[in-house]
Each structure stands twice: as C-alpha cells, then as structure tokens.
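Report on the following structure.
One protein chain omitted, others in place.
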Amino acid sequence: MAEIGIGMLGYAFMGKAHSNAFKKIAYMTWPPPLEPRLVGIAGRSETAVQDAAERYGYEYATKDWRELVNDDRIGLFDNGGPNSLHAEPTIAAAEAGKHVVCEKPLGRDAEESYEIWRRVAATGVKHLCAFNYRFVPAVRLAREMIEAGELGELRHFRGRYLQDWGDDPTLDTWRFEPNEAGSGALGDLGAHVVDLARFLAGEISSVSGFVKTFLPGRRVDDAVEAAVEFESGAVGTIESTRLALGRRNAFQWEINGSKGSVAFDMERLNELQVFRADGDRARGFKTVLVSETEHPFWEHWWPPGHIVGWGETFVHELHHVLRAIADDGDIAPYGATFEDGYRAAEVCDAIVRSGESGRRETISYRSS
Amino acid sequence: MAEIGIGMLGYAFMGKAHSNAFKKIAYMTWPPPLEPRLVGIAGRSETAVQDAAERYGYEYATKDWRELVNDDRIGLFDNGGPNSLHAEPTIAAAEAGKHVVCEKPLGRDAEESYEIWRRVAATGVKHLCAFNYRFVPAVRLAREMIEAGELGELRHFRGRYLQDWGDDPTLDTWRFEPNEAGSGALGDLGAHVVDLARFLAGEISSVSGFVKTFLPGRRVDDAVEAAVEFESGAVGTIESTRLALGRRNAFQWEINGSKGSVAFDMERLNELQVFRADGDRARGFKTVLVSETEHPFWEHWWPPGHIVGWGETFVHELHHVLRAIADDGDIAPYGATFEDGYRAAEVCDAIVRSGESGRRETISYRSS
Amino acid sequence: MAEIGIGMLGYAFMGKAHSNAFKKIAYMTWPPPLEPRLVGIAGRSETAVQDAAERYGYEYATKDWRELVNDDRIGLFDNGGPNSLHAEPTIAAAEAGKHVVCEKPLGRDAEESYEIWRRVAATGVKHLCAFNYRFVPAVRLAREMIEAGELGELRHFRGRYLQDWGDDPTLDTWRFEPNEAGSGALGDLGAHVVDLARFLAGEISSVSGFVKTFLPGRRVDDAVEAAVEFESGAVGTIESTRLALGRRNAFQWEINGSKGSVAFDMERLNELQVFRADGDRARGFKTVLVSETEHPFWEHWWPPGHIVGWGETFVHELHHVLRAIADDGDIAPYGATFEDGYRAAEVCDAIVRSGESGRRETISYRSS
Partner (left out) sequence: MAEIGIGMLGYAFMGKAHSNAFKKIAYMTWPPPLEPRLVGIAGRSETAVQDAAERYGYEYATKDWRELVNDDRIGLFDNGGPNSLHAEPTIAAAEAGKHVVCEKPLGRDAEESYEIWRRVAATGVKHLCAFNYRFVPAVRLAREMIEAGELGELRHFRGRYLQDWGDDPTLDTWRFEPNEAGSGALGDLGAHVVDLARFLAGEISSVSGFVKTFLPGRRVDDAVEAAVEFESGAVGTIESTRLALGRRNAFQWEINGSKGSVAFDMERLNELQVFRADGDRARGFKTVLVSETEHPFWEHWWPPGHIVGWGETFVHELHHVLRAIADDGDIAPYGATFEDGYRAAEVCDAIVRSGESGRRETISYRSS
C-alpha cells in the first residue's frame, strides 16, 4: 500500500486531534487511500514535542518546523499551530512541494489569509483549511439534501456557536493574545459559522453587525453578532460567543427553504433535524440519527445508532485529503480549500469593519 | 362582587382569545378582582359580530365601535381589531374615561404608537398593550429570576419568532395589507421579540438589520433580521419570519448572564430551560416544567405537571388588568403599558430605517 | 339552542376540571351539541360546595347528592367524587334516567366496577368513564393512525405513568385511604395506562406483575409493575408510580408496529412522536405538534402551534358526551364506556392477583 509521510506542526489540542485521525485512517477507513506515516512533529516546547512524538509515534520531534519543510519523506504538512504560525510554515511547506492542511482560521485576517491562499495556490499542491465541521455526517447529509434540491430555494440561515469557557478572567492562552490569535470568538468560533453558512447556503454578500468584549482586560472579542444576507437572497444571523453559560460546544444552525428545513446542534452532532413539507398529516421535524449505512462517512464505522464522536470529524476530513492526493482529485467542494479559508476571513473582517463603521458592509472577494 | 363592563372590538382570533379569557377569569381566578360583564362587541361584519355576541354572551353586538365608547356600562374597552383600527377607537375610549387594552402592535409605526400612548396617558386610565407572552408562566419566572439577580449581569439576548403560515401566495388576510397591518413579520412577530427583549434584558439602544420580502407580490415584509445592543451592554440578535417551514409558533429566546442562562420555546411554553453556574458536577440546563404551586400564575390552575395552553396567557394578562383597575395599581412593570407598546414600535421602526440606510440605528425614546 | 341540565358531584380537583369544561363547551365548541346548564353541585363540605356553586355558576349547592338525582332539570349526572362515592350515586342517577359520567377508576375493584356497569347499562342511558386522556389530541391522532393501519401490526406497547407527589409521608388525602380510594398508584395512575393500552393496542390477555408499597405506614400501593400480553399477540409493560422524583405528570407510552411507531409523554401533551418505515434516507421520529386544522379536536381552538393545556381534554371529552346525547350516538369507541371502566378494573385486579399469587394471570371479562 502506498504511504504518505506526515509532518505535523503543533502537539496540543489540534495536534492530538489530527494525529489521532491519521492513526485511525490507517485501519478504520480500510483500505486507506494512502497509508499515513508519521514522520515528524514540531512544536515550541522541547519536552512537550518529544513526548508527543513518542505518544503518537512520530519518528522524530523538532523545535524547528523548517526541519519538517526540508524533510523529503514528508508529503503532507499539517499545520495545527497557533494562528500566528499559520502563514509562514504553510507557505514554506507548499513551496517545498508538500500538500498542506492548515487549521482554521487560515490567517489572522483576510489579508494574511489571502496571502496564504495566493502563495499556496501558485504551487499547485493540495490545500485544505481544516473547517472540520464540514465532515460531521449530519452536516454533510444536510449539504447533500440541499444540493439535491430537497429543501427548495433557501430563505434563511441562522447560526450561532456558543461556548462558555471564556468566562474566566484568570485563563491564560494564546487564544486571548491578539497577535497570536488575530481575534477572539470571531476567528475561533465565528469563522466556523461563516464556513458552514457558505458551505450550506452559499456566498455571503453583506453583513451588519459588531464584535464585543465583555471581560475587563480581555484583549480579544468575546462575542460576535451579525445580520447577514446571501448572494442567493437568503437572509439570517451569525453569532458566536465564549460567554454563553451552560453551552459547552453548541454550534447550532437552522436552514429554512421553500420545501423544508434542517437544524443541527454540535452538542448532539449525530443528529439532524429534518422537516419536509410533504403534506403528511403527521407533520414535524424528524430527529434523524445520522448513522445509517447509506449516510455520509458511515461506511467506516459501526452498526446504525452506534454514534461517533467529535474526534471522528478529523478522520473524515483527513481521509478526504488523502483521497484527493491519491487520486489527484479536488478538495472542493466538500472540503474547504484555502480559498474557502480566505473567503471566511473576508466575512469575518467585514463584521469587524461593520462594527467600527456602523454600516452594512458589502463583501467582495479577490481572485488568486 | 364588584363587576366591570367589557366592550370588545373584534371577534376573530383575538376577539375569541380575549373573550375566552374574561369568561375564565370569572371562575378560574377565584375570587376575581372584578367580575367581567360582557356588555358589547363590535365588528365589521354584521352576521359575524352577531354570532360572536351570542357565542360569548355579550349583551349586544354592533357594527359601530363608537357605540361601545358611548356605553356607560362599559368600564374596560378591549381592542382586538386589526392594526389600522387601534388608534382611533382606543383613544376615543380612553378619552371617554374607559380603561383600555389594545392588541399589539400598538400602532402601525412609532409615530402612531406614540400618539396613542400620549393621548391615552393624558386621560389617566389604565392602559395595557397586549403583549400576552409576558404572561406565560415560564416567561414570568425568567423575569423574576433575572430581577432577583439569579442570572447575574446579562450579556446576551437572542430571540427569534418563527412561523411558516406565510408561505402561501394565495392567502388573503388584512395581515398582508400594508395599510391595515403597518408591516408584516415585523409588527406581527418581531414586535413580540422586541417586547420580551425589553421585558427581560432591558432597553435596546441600537439595531443593525433589515426587513426582507420573499414572495412575489407580497406587500409586507416576510422576515426581519437584526443585531442589537442593549443599554446594559448586553448584545444579541432579533429575528422573525413567517417562512420558517416546520416552525408553527416557535418564539424561541435565550439569555446568558454571568451566573446562568435561561432558554425558552413557545411551542413548549410550559417549560423553561435553566442553567445555573453553581459548581455542581452534574452540570447542565434543567428542563423546568413551570407548573408548581409556587410558580407564577399557577395558583389558578391544576396540580403540578398538568400543563396549561396558549389561551391561558390571556387569562393571566387580563386578570392583571382587572387587578390593577380594582386596586388602582400599576400595569407596569409586569404588564406592557402603552409606553411599552410605543417603545417596541421605536425599535421596529429603527430596524426598518437600518434596512433602508444600511446603518446602525441608535434608538431614542420620546416622553409622553 | 337545546340545553341540558348538569348535576355535579364533587367540587375539588375533578369538580373544577369538569365544571370548567362545561363552561367552555358553551362557546369554544361552537355551536355546542347541547348547551350545558349548571343546575346543581353536591359535596361533603357545606361551605366548600356553596363556594363552588357560586364560583362556577351552579344554581344551587347541596350536601346530599340525592337532591341532584331527584332533580328533573338535570339530564346529565357527572360524578367527580372520591372513588368510594362512585357506585351508589352513579347507579341511582342512571336509574333515575339521567345520563352519567363517572371519574376513573369506575369502582374500587372489578367487582364494584362490574356492578356499576351492569346496573347502568340496564337503564339505557349514556355512560362514560372519564378516562380523559383518550381526548388528548395526540392520543386520538395515534388511535386514528393505528385504525388506518399506518403502524401495521402492533408488536409492543410500553406505558408508564410517573408522578412524584406521593413521596411525602405527611400528606393526608382520600387517595391514601384504602376504603375511599380502593388502591393507590394502581387505580389512580395505572388505570389510565391500562385504558390507553386497551384504547390503542387492544384487549389485554394476561399480566405478570405486582404492586409495591414503599413508604412506612402507607396503606395503599405506591407503585405497579407488570409485563403484559395482548390478545393480538403484542407484548409490553405497564407501570405506574407516585415516587418517581422529578416526574410530575409523565404518562409516557410507546407503541411499535410492523410499519411504524408512535411515542408520547403527557408532560408534552401537544406532541406525538411518529416514526414511519417509509424508506426515507432521513429516517427518524417526527415531533408532531398536534395542533393543525385537520388534527383531532383542533377545530375548536387556535391557529397551529398555539398549544392547548391539560384542562382542554375535559372539554373534548364532555363535548363528546353531549354530542352522543344530542344525536343519540355512541360513546364507544372513542369515549370509554362503563364497560371500558370495568375492563380496566379487571386488568388492575389481575395485577394485584398476580402479585399475590406470583403467577401470570389470564384475564377474562364478564358480559353485562
């Protein structure tokens, strides 16, 4: 079986999630498109990166990501580092001929995101911006239903990503550092909402909203609020916050079309709520447990009803990347390319601008 | 037992809801503050209003609401007519010394609403704008919890009122006539969201949003979208639509504070979702069935768990009015006064203006 | 409009529920089959029954139910008294030519229930045993779906009625007096489960189970547990308890057939969960908000989604009785006759016998 060498940047939350995915791809998606070989892992702390290498089975650890870029055994560079480390290593890896995966948000703003996309696209490698929620089975099912016209013409998208861990003034993380994170709830959670809005309902044309910081001394935003319009004419809201007490990972969205509706909550990620305007006297939303043989990604897993976890989204996502590499296929439209990463950043920036200007901001997208 | 004569304008949806409430107050809220005597009912169609009088037990029917205004036996004038008939009869009744209840929205815009409020307030009668959802037991419980500080400092209000009956191009109702209704989903549903936002989270200071019409030929708005900020600093969204397929009466809102959260859905109006940040290892939202002896309005009803319906909100509301009349007490803060009706209209108008101007609109409120 | 005189026995929980229903029938079910005239009410406490007469508008109050039986103006005798007062007054009223409604359980055991049925049936009057949950719109919808074959051949019925108010050793009520109540959770709650089991899944042929008392000094059962088989071959469980902490009125049941399933919880009585094996890839239970124009009983109420309460079940039930009287129609099969009351008692008695004998008890039903 052909293999592909993996170079990983980052060993914390995303390093764990991605490493786990590569290991599971090797036997759960059987046979895998390419067998992932965990070649090297890079990170800031020498002892932590050494421990991660041992833990996940990377052949070596390094404090210098350039070592990965220069390693010919590595065919796929996976960037799970903090946002401030997305641009330079990702571009360098692509320019060294490696396929690249980069965590979201792609850059810290649209300008940086555009630069990453432009430089990487020019190299011709495969690139995926790790908006992993596209790879939740229920999300993909919704996308397939919409593509098949089962919801008719879309009228509404309302999405909100609610967490509450931000309500702790003593927390110290790079996610609260403007220079490292770029933004707060906006890039961390809001970017996910924007990406699924685009994935499911199409391009966003304008936003009216603002970002908000509640905690004294906090240097990034705690919350984002926006009313949005799509190119299709659909309208809705986009919201994210890290201060919604009691919500741990509640990425909730609902779409209404002229033939039906779908709704979702990431805290119950195995379920899709589906309404069809089919004239049945027994009228209502179905709670679909997305775990049937014929459901997206389910070929890899268990019998119906035996649900998967959040970690499996990365298995699906990175399997998609390996498949595209193996077959020279496309990341788009089911995976988010760097162009998708850039476009999400344009929307996020527009919300910031709208907050500052007090105006509805129309969004225009650049070409690579 | 002292009685009060009721004069009702309107015999359709609201006429039925209010008449039912007065009849139930007489024996379910025992003893009632005042015994309602159904004196007269007015309406456009002679046969329909005659039938309504017989049905609900009004002593007479009339096509001319002025007959009610001039009837000395009537102490409370209840206006459940279309929006275009709110101003003149309500003002006339108040100026004739009758207490007045008027359905929401108070006027068709802020200007008309202000005029109603100003003229009626000058007379000194009791006035209530029938935002009946303040009288859902779960809504009142939320209000009491917030007043008691149980949620701490509020940070978020997100409210949406979703129905789907508007998705029918053949429907013919005054609610689709701009002159009679004033607006579409905005005044019909959005005004309710605005009122509960104000009731629960305080005054709204600015809105950024727009109204939207989807159906060809529809002459009022189908949907409203807005990002909002409150005077307290809380932020959130306000949305309403009559095109959310599968949602029949889904007035859903959630409030997040620094000590807890509450959430609600009108389709399950007996329930309040409550999260308390109390350190319990078993952490999560409670589904509170608001039907305990010590819960708001429950003294009038059944044993715990034996739920009430939507119609009961009017019993609570009009009982509140009769109590205020009997004791010369206040409608505010638990009931919506005409000032509340006017203020809701200011917010609704600001959303329309924001849609037209593309700007965030700051709201200023006039005094009477 | 033709009227019918009502004589009510009992002024407490059931007296309130039934009186409210008669008053609402007069204008909510318009035009009513017969206009209820509240003639007289009887009860043990002179001041309480006097107060009830004034409250609900009965023309007179009496401590002696025989006065009602002897009153020619009364055409319908409604017995909402304690279980020990079911037999004698109900039989006397029927033998005096009055139609009769009697609260459940019909008698305190099968023998007494049989006697009531036999004696009343012999008179030829209409008789209804007030198993009001047959008149929940969602329950009727389930029944209609089953009758239409939409669930196919039934295989399972599992029902449980869970409350928790029994967990109070200081409570003093006739419901804890063996002589007045006959039994505890069995007759109070278990009888409801048995009735809906019969209403929805057909006749029960055998039971294996027991009753159980937990609280020291309690003289009636606190809980009932049984495995059951139906004449159709379907199997399942029947359970009731007044000690399920956190459950206030959770009468929950589920039915599985060869083509679909339905499930229900009385705490959300406006909803029916419906699963159809229709091959839709979006497979799952629908949450049907039973509030559409074409749904059972909904012609009397509000627009879709504007839910009804527990009290409305009595409106539907007593309206059914008045319709049967007006048209000389049948109480069965949608209403429970006294034969149904008797049959439920046979099942309840069989559970008690099974508990004592440790054997599966086959049930045989007597004819009148």
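Order of writing sets the labels: A, B and C. Residues in every chain begin at 1.
As a working rule, a residue touches a chain if its C-beta (ideal position, glycine included) is under 8 Å from a C-beta of that chain, and two chains touch if they have at least 3 such contacts.
As the structure is a prediction and not an experimental result, all values here were calculated from the model.
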| item | value |
| --- | --- |
| Among C:R73, C:K259, C:H300 or C:R323, the residue in touch with the chain that has been omitted | C:K259 |
| Touch list for chain B against the chain that is not drawn | 141, 145, 271-272, 274, 276, 280-289, 292, 294-295 |
| In chain C, positions touching the absent partner | 155-156, 158, 160, 162, 164, 167, 208-210, 212, 214, 222-223, 225-229, 233, 235-237, 239, 241, 243-247, 254, 256-261, 275, 277, 283-285, 354, 358-360 |
| Interface with the unshown chain - residue positions in chain A | 13, 17, 19-20, 23-24, 27-28, 30-31, 55-57, 163, 165, 247-250, 266-270, 289, 291, 301-312 |
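Note that only the chains that are shown with their structure count from here on.
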| item | value |
| --- | --- |
| Chain A-chain B separation of Cα centroids, rounded to whole Å | 41 |
| Inter-chain centre distance, chain A versus chain C - centres from mean C-alpha coordinates, in Å | 54 |
| Residues of chain B engaged with two or more neighbouring chains | 247 |
